[in-house]
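Incomplete set of chains, arranged as in the complex.
The chains carry the letters A, B and C, assigned in the order they are written, with residues numbered from 1 in each.
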Amino acid sequence: MARVVVDVMPKPEILDPQGQAVANALPRLGFDGVETVRQGKHFELEVADDVDDATLAKIAETFLANPVIEDWVVRRVEA
Amino acid sequence: MTDTVKHAESTPDQEQPYKELGLKDDEYARIREILGRRPTDAELAMYSVMWSEHCSYKSSKVHLKYFTETTTDEMRSKMLAGIGENAGVVDIGDGWAITFKVESHNHPSYVEPFQGAATGVGGIVRDILAMGARPLAVMDPLRFGPADAPDTRRVLPGVVAGVGQYGNCLGLPNIGGEVVFDATYAGNPLVNAMCVGSMRVEDLHLAHASGTGNKIILYGARTGLDGIGGVSVLASETFDDTAGKRKKLPSVQVGDPFTEKVLIECSLELFRERLVVGIQDLGGAGLSCATSELASAGDGGMRVQLDRVPLRASGMTPAEVLSSESQERMCAVVRPEDVDAFMAVCAKWDVIATEIGEVTDGDRLVITWHDEVVVDVPPRTVAHEGPVYHRPVQRPDDQDALQADTPDQLARPAADEVLDLVKRMAASPNLASREWVTQQYDRYVRGNTVLAQPADSGMIRIDESTHRGVALATDCNGRYTRLDPYTGAQLALAEAYRNVATTGATPVAVTNCLNFGSPEDPAVMWQFERAVKGLADGCAQLGIPVTGGNVSFYNQTGSTAILPTPVVGVLGVIDDVRRRIPTGIGAEAGETLLLLGE
Amino acid sequence: MRVGVITFPGTLDDVDAARAVRYADGEAVPLWHADHDLKGVDAVIVPGGFSYGDYLRCGAIARFAPVMTEVIEAANKGMPVLGICNGFQILAEAHLLPGALIRNHKLHFVCRDQWLKVENNDTAWTTRYDKGAEILVPLKSGEGGYQADRNTLDELEGEGRVVFRYVGDNPNGSRNNIAGITSANGRVVGLMPHPEHAIDALTGPTDDGLGMFLSLLDAVVNA
C-alpha cells in the first residue's frame, strides 16, 4: 500500500473567490502580513503498490482536477 | 510597447490578426475606413468583439425587426422599455414595473458546465439589475444530449450545480425551467437563464451616458484575464521570453456569487439614494461593450483612463483590459457632486469602485493608457452600427419528406400494450420527474414564491400589502419546431401562454431565447426566419408584445445543427396571488373533471 | 417583543426571518454585522444565507463579525438566540452550540419540504409545540450534515438537547438524524430547516414554523 497526495489548485489566472474570501477576512481578524491566499483541494489516497505514476497522473488530470481551470500535483509520501 | 493611435497612424501597413479575432476582410476594411487608419490593438479588440454575432446580431437583425413591426401601439401601451434595451420592462399596475429576460450561455456551459451555467445566471441577473430593478427570481430552460450519453453525465450535473450554486447564493428563488433531452444537443447543450425583477415605475434606469462632466465609475470585482482567449493573439508580441509568453488562456470565467450578491445590494442602495444617472452591466464583451454602449446611447462623447481599472493580473495590455470578461462588474454614470456619496455606499458594502472617466461634449470615445491615446472612435460605429447581413435563406430539401413522415405510419399499440406504453413513457427522460434537478434549487428564499416546480408556471408575489404578483413560464418543443418552425414557435408561445393563464394570471408580455445552428447555413436561416415570423404573428394575435430576447447561433456539431429551439417566456400578472390556481386534481372528493377545447 | 435579525454580507433569509417575527406580532430590528450593537433587543435571530459566500467553511468568517461578540455575550447571559441554517452553522462555529455541519452525504444541495419531529418543547423557541409533534417545513442546504464526537452526541441525547429530528429518510447524513439542537440552558437553538419559510401556506408548505416565533413571544413576555 502506498500513500499518495494530490493537490489541486485554481490556475493562477483564474479567479479564486475562496482564496480571496480568506485573504480579505484575515486582516479583519487581526492577522496581518498575509499577502495572498489561494485555496484548492487536497486529496490523500491509499493505493495498491502496482498503481503506477502514469495512472495517478491520469486520475488527477481526468477526474480530481478540471484542467480547464485547475492545475494539479501528485506526490507519493512515506507512510 | 503599447500600440497607440499615434503609432497606428505611423505604421499603416502593420499586419493585424483580425482573422484570428473573427473579423472578415470586408469588416476589417470597414473599420479602417471608419477610422481613416488602421485600428490599434485595443480598437481591433473592441470592434472584433462588438461586431461578433453574439454582440452585434448581424445575422438576425434584419429578421428581428419584424417583432417591432408587428407590435401595435395597443400592444405597446404597457411597455416601458423594449427590444434594444438590456431587458424589456412592462407596467403591471399599482406603480410597479417588471423587467424580465432570457439569455443563453450555451457554449461556455459545454466547455465547463458548472462555471458556464453559474456565470450564465450571474450575467442575466446583472442585466435585470442594470434596469434599476431588484432581481426577484430565476428560471433555467435546459437542453441536453441523450440522458444515457456519457457526456451528459458530465454536463448535466455540472450545469444544474452551477445554476443552483449561483442562484441559491444570490438568494433568488428558482421558480421554473425545462429539462429536455435530444441527441442533437449532445455536443451543444443549451443553458438558457432567465431572470425577473421588479421596481417602481419611476425608478427605471436606462443605459446611457449623458450630461457632460458626469463621471464614469466602474464598481464590483477586479478585472483579470477571464475569457480573453481570443484576444491573447494580440498580446503574444508584448511578452518577451523573460516574462514568459502568455499561453493560450482558457476562455472560461469563474463566477463569484457572493460578490454579485453584495453588488446587487450595493446597487439597489445606490439607486435608492438616487446616485446613478445611467448604468450598464459588464457582460460578454466587458468594458468594450459597457463604454461603447453607454457612450453610443448618450448624447455626448466619453473619455476613459483605462489604466485606472483595478486589475487582478499583472502585465495586462489595454486590449486585454477592454476585452476581459471578468464577472460581477458594473459601470455607472454619476453626477460629479454625487461621487463622494456613491463611493461611501460602495465602501459600506466593501465593493471596489473606481472613477475611470467622464462624459465629454465631443462625439468620440477616447480611451487612454498612461496618458497615451489607445482608442479614438465614434462609439456608435462600435456598439450600434456594426455589420448587417442578409444571409441566404433556403427551405431545406428534406422538409417535405420530414413532414410527410407522420405518426400515421407508426403501428398502433394493441389495447393490452397501452398500460406498458404509458409506464414506459412516464419513465422516459423527457417525461420523468424533474425532482433530481429542482431539489438542488432554493425555491423559498425571500418568502414570495407562490408557485414553483412542479406548477405550470412560477409565480412571485410582488407586493405584500396588495398581493399583486406575476407568473412566468418558458416553453419550447424543438421537434415540433424542426417539423414546422413557424407553427413550432407559435406552439411554444401558446404553451407558455396557457401555462401562465392556468395559474390564474393574465399574460402580458413575451421574451425569447432563439437557439439555432449556424446562420451561414441557409436551411438554419430559413428555420430562424420562419420561427421569428411565427412567434411575432402569434404575439400579434394574442395581443401581447415581445419585449426583448436573445439570439444564440452556431449551436451545431460539425454540420449538424441542434433542433431549432426558440425558447419562449411569457409573463403574466395576477392582482391577488391568494387567488392563484395550483396544479393538480383530486384535492377533494366529488370534483368534476372538465376538458376544455377541441 | 423586539427581535434583532442580523444581516451579514451574503445573508439571504433576513427578510423572511423579519416577516416571521412580524407574523408573531413582534418587532423585527435589523442588526448590521459590522456594528457592536444589539439595539436593546429581547432576542436575536441569525438567519440563513451564504455569509461571505461560505467559501471557506459555512459560518467560519461570519462568526468573527463585530455583532457576534455582542451576541455571544448576550447569549451567555440567557438571551434567546435562534440560528437558522447558515445561522446554525455560525452559532456552531462560534461555539454557542456544540458540533459542526458538513457537506450533505450525497454532496448535492437539497431543497425539499421536510417533516421534523419536535423532541424538546422546553426551549425558548419551542414551547408552543407538543412534544413528539411532527411539523413540515422547508429544508434547503448543501452543508447540513450534523457531526459531533461520541461524547458530545451522548451528552446532547442524555440531556434532551436534540430539539428537532428528521422524520423519514435522512436528508443530509446528520448524526442521529439531528435537525436542530439547543444550548444547555435551552435559550440558544440552532436548526438547519427553515421555520421562517413556513409561516403562511401561500408561500410555504405549511404555517408549522410560526410556532417557533410565537414560542419566543411567550418566553419574552413571561420573562
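Heads up, the rule we're going with is that a residue touches a chain if its C-beta (ideal position, glycine included) is under 8 Å from a C-beta of that chain, and two chains touch if they have at least 3 such contacts.
Keep in mind that what you see is a predicted model, and the values were worked out from it rather than measured.
K.L.:
If each chain type is represented by one copy, what are the copy counts across the full complex here?
P.N.:
Per chain kind, the total copies in the file amount to A x2, B x1, C x1.
Just so we're on the same page, only the chains that are shown with their structure count from here on.
K.L.:
Starting from the mean Cα coordinates of chain B and chain C, work out the distance between those two points in Å.
P.N.:
From the centre of chain B to the centre of chain C is 37 Å.
K.L.:
Please work out the Cα centroid separation of chain A and chain B, and write it as a whole number of Å.
P.N.:
For chain A versus chain B, the centre distance works out to 34 Å.
K.L.:
Among the residues of chain C, which ones contact at least 2 other chains?
P.N.:
52-53, 55 - these are the residues of chain C that touch more than one other chain.
K.L.:
Specify, in ascending order, the residues of chain A that touch 2 or more different other chains.
P.N.:
Expected reply: 17, 20-21.
K.L.:
Okay, in this complex, where on chain A does chain C touch?
P.N.:
Listed in rising order, the residues are 17-18, 20-22, 25, 28-29, 39.
K.L.:
Could you pull out which chain C residues touch chain B in their complex?
P.N.:
Going by the criterion above, the answer is residues 9-10, 12-13, 15-16, 19, 48-50, 52-55, 108-112, 138, 140, 142, 194, 196-197, 199, 202-204.
K.L.:
Write out the stretch or stretches of chain B touching chain A in their complex.
P.N.:
Against chain A, the touching part of chain B is residues 111-112, 115, 221, 224-226, 249-250, 252-256, 258-259, 312-313, 326-327, 350.
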